[in-house]
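Every protein chain but one is kept in place in this view of the complex.
Going by the order they are written in, the chains are A and B; count residues from 1 in each one.
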Amino acid sequence: MTVKSGRWAALFLAVPLGLYFTFVVGPSLYSFYYGFTDWNFLTGEANFTGLDNFRRLFADADFWSAFQNTIIWTALGLVISVFGGFWLAMALSRLLILERFVKSLFFLPMALSLVVVGFIWTWIYRLDFGFANIVLRMLGYEDLATAWLADRNWALFAVIFAWSWQQVALSMIVFLAGLTSVPKELMEAATIDGARFRHQLNQVIIPSLRPATGVVISLALINSLKSFDIVWVMTGGGPFQQSETLAVLIYRQAFRSYEFGYSSTIAVALFVITLVIIGGSILANRRGAE
Amino acid sequence: MAVYLKKRVAKDFRRQVKSWMLTLAMLGLAAIFLIPAWGVLFTSLRTDADIAFNGVWAPSGNVTVDNYLSLIFDVRVHSYMRNSFLVTIPATIISVAMGTLAGYVIAKLRVRGGNLLLLVIVSGLFIPPQILLIPLFQLFNFMGLYNTLWPMIIVHSAYGLSLCTLVMRNFFDKVPDELLEAALMDGASHPRILWSVALPLSRPALGALATLQFTFIWNDFLYPLIFTRSEEAQTIMVGILSLGGQYSTAFGAQAALSVIASLPTLLVFFIFQKQFIKGLTAGAVKG
Partner (left out) sequence: MSMVAKKRARTLILAGVGLSAVMILGACASGSTETASSHVVAEHYFSGDLGAQAFAEIWPLCEQQTGITMDNPTIDHEAFKDAILVQLAGGNAPDLFSYWAGARTQSLIDNGQLDPIDDMWSAAGLDAAIPASIADSAATYGGSKYLLPFVYHYAGMFFNPAVLEEAGITEIPTDWDGLMSMAETLKAQGITPFALGSTDRWPAQFWFDYLILRTAGPEYRAALMSGEASYDDPEVVAALELWKEAIDAGYFNTSPNGSGWTDAADQVARGEAAMTLMGTWITGYWDGNGLVAGTDYDFFPFPQINSDVALASVGPVDGWVMPSGAKNQAGAKQVLECLASPEAQKVMALLQGAIAANSNTDLSSQNAVMQKAAKQVADSEAFVFNYDLATPPAVAEVGLNMFVEFIDNPSDIAGILSSTATKAAAAF
């Protein structure tokens, strides 16, 4: 492109970057700065405390517990999204009759707000009238029926499962998009004629889905690392912080314990962790492609 | 000859049966997959007293549309829905438009430091929104915009830039340079090239992106919660929360409002389904 393009580039970028720097970068840096202070956000004073907050972070059991929960969430979320989404997409792409209708049924969770998803699943997990427990009792597993969201061991997994319900729909859509590059006749043949074609299919399909997989992984990672809304609505991080993720901890430290400075410190830590994990996954993907 | 035809018919028949079986199986799976959604629907059709007495899943036979009726005529709900539209539509348009501009620059206008710029923009996705609340509140308050719709529009536009830029840049990467260079040589200016050549090609990607953004912005509840306080400015997701009182519950009403609140996004998804899948292929998924 010619030299003139520089001027146009500047013009095009003016508004987007202006908005972005004023309302995202600026406030982020401002908050990150407070990670080095002891601001309690109701009073005016914020004393610079250097690395004290970070030292506190490393010794904080709540932080490590939330960190562990976040990692579990990320790992589990990743596995369920990729495999669940892939399987669903494969099944749906073979449909020949009523495909559009059936596909849109599976899209539905994606259209729902996390507030709504949280409400719905809270009702499913209830001890007395929760659907999950009704089914367990019907199947004869009485003693497994419990108040899932109040169980210290299972609360986190219950929330992850609810979140995955929505995330799987998203992954499925991405995989479906990737699968549109596979000729329809091949898919039809696999439906009808079985094993031999299926084997051939896998030779073709798996490689062509590499970019889609990359997108699914990135989306799953980002959404799981930042998960706040659904946890807050379902358990508030409880029971007694057992289902607390880093994002929930950040919110709680700021708004319940009034420690905005320390809360920002945790946010910095989360930002770094996210960068590392996503950076790692991009590198791995690129290396795999070579 | 007859034998051949018979075999042919038999094969076609088998094919039909198998196709139907697959569809039916997937419909069954969908029914199970959507059980949570049925739950909300049932709950929305019962009164709160009934739910309290019989529980959420017990079919008590008393179906009522009272929850829906009272919500449809509730002025507050009108306000919430109107605000949600007034925030979501502009914010979607702005974020997609700006993402297109930025994506185009990075992909096609080959500026120096383009990749660094991309990294800076995309890293916005990694920032947990909770820590932006207080600084943004102070900023908007200073600008006199607290308790209006502007903060939500602005923040969603700015925050959405990250994803939109990424997707549009990926898409524009795949548009062959020759197409654009041909237009350049014909004497077209860059804006004209973007508008007349690149954009029409990117319709599917734009459609997919707009759908995602619409859903994301419509469903948000954190920003409206913090940046508004009166009913005139709140959006529908916050409205669902407000239906419950301090010492009362309103499961039936909340379920009904959840259903109503989900209709716009469901509609958008259904209408743009084809575009959406095509757009994802074009924009994000290949290469």
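The criterion applied here is as follows: a residue touches a chain if its C-beta (ideal position, glycine included) is under 8 Å from a C-beta of that chain, and two chains touch if they have at least 3 such contacts.
Since the structure is predicted, the reported quantities are computational estimates derived from the model, not experimental observations.
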Study note, to complete from the structure: The one of B:Met26, B:Val40, B:Val105 or B:Ile134 in touch with the missing chain is B:Ile134
Exercise for review: Check each of B:Val120, B:Leu201 or B:Leu241 against the chain that is not shown and name the one that touches it.
Suggested key: B:Leu241
Exercise for review: Touching the absent chain in the whole complex: find that residue among B:Leu201, B:Leu225 or B:Leu266.
Suggested key: B:Leu225
Revision key, fill the gap. Out of B:Val9, B:Ala52, B:Leu119 or B:Ile271, the sole contact with the unshown chain comes from B:Ala52
**Study point:** Candidate in contact with the missing chain, chosen from A:Val82, A:Ile97 or A:Leu127
**Key:** A:Leu127
**Study point:** chain B, residues in touch with the chain not shown (by the definition above)
**Key:** 48-49, 52-53, 86, 89-90, 93, 133-134, 137-138, 141, 144-150, 153, 195-196, 200, 225-226, 229-233, 238, 241-250
**Study point:** Absent-chain interface as seen on chain A, which is shown
**Key:** 40-43, 126-128, 146-152, 236, 238-241, 252, 255-258
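The rule we apply is simple: only the chains that are shown with their structure count from here on.
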Revision key, fill the gap. Chain A to chain B, mean C-alpha position gap in Å, rounds to 16
**Study point:** Sites on chain B touched by chain A in the complex
**Key:** 14-15, 18-20, 22-23, 26-27, 29-30, 33-37, 39-40, 43, 55-58, 98-99, 101-102, 104-105, 108-111, 117, 120-121, 123-136, 139, 154-155, 157-159, 161-162, 165, 181, 184, 189-191, 194, 215, 218-222, 237, 240-241, 251, 254-255, 258, 261-262, 265-266, 268-270, 273-274, 276-278, 280-281, 284-287
**Study point:** Residues of chain A that touch chain B when the two form their complex
**Key:** 1-2, 4-6, 8-9, 12-13, 15-17, 19-20, 22-28, 30-31, 41, 91-92, 94-98, 100, 102-117, 119-121, 123-124, 126, 128-131, 134, 165, 173-174, 176-178, 180-181, 191-192, 211-212, 215, 222, 225-226, 228-229, 246-247, 250-251, 254, 260, 263-264, 267, 270-271, 274-275, 278
